[in-house]
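Omission of a single protein chain aside, the complex is shown with its protein chains in their original locations.
Then we have chain A:
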Amino acid sequence: MAQFRLHGSKVLAVDMAGDAVKAKNGSMVAYEGEMTFKKLTGGGDGLRGMMTRRLTGEQMEVMEVKGHGTCYFADRASEINLVSLHGETLYVEASNLLCTEASLRTGTTFTGLRGASQGNGLFTTTVEGTGQAAILSDGTAIVLRVTPQLPLQVDPGAYIAHTGRLRQHFQSGVNFRTFLGEGSGEAFQIRFEGEGLVYVQPSERNTIGGEV
């Protein structure tokens, strides 16, 4: 089984013994031992996955890395966060997914308005199964727990991923002031309710909502 560990905060080291991982295309920076790199066309979920990704705009450039030794991955000096999955589902934007174990299944799912507000489209990538995944963030990610008593509101631009059984609502504070140029700049939030974890990054992507 592939072992994921962080080498500093911006490099992911994966120890492999004949097994495989899926990684963002071109993210390998170094390796020790014997490795083979195979481009997986259309995200690596077979023909159906490829079609879905094409249609939903959640294309991933993915390669399969297989071999014996240690492989190092990094992407534009972004911070890397490890997520251990035990049968649950990780929802993450395709651009924030760096590497997953081959045992994890990836797919796409409908997210609704949240995606639209970020300019990321209406769909997001899901990672399911048992194993480890590595996700990228701009600055050290903060993991926030959501419980039924304590719902969480997140700025769409700072959201990167979540796990668990969470319901998402899109909440807006647009009022007449927004149209007078007196908007609060925090007009849109995603409200998470239920039980789970939300990953946020200390940075906001440029979003349509962020300017309002």
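Observations on the model:
Here, contacts are C-beta pairs under 8 Å (C-beta built on N, C-alpha and C of every residue); 3 or more make two chains touch, one makes a residue touch a chain; residues count from 1.
In this section, contacts and distances are computed from a predicted model.
Set against the options "Deoxyribose-phosphate aldolase", "Biopolymer transport protein ExbD", "Iron ABC transporter permease" or "Ser or Arg-related nuclear matrix protein", the UniProt name belonging to the omitted chain is "Ser or Arg-related nuclear matrix protein".
Remark: the residues of chain A touching the chain excluded from display are 5, 81-82, 84, 138-147, 150-155, 157-158, 173, 177-178, 180-186, 197-198, 200-204, 210-211.
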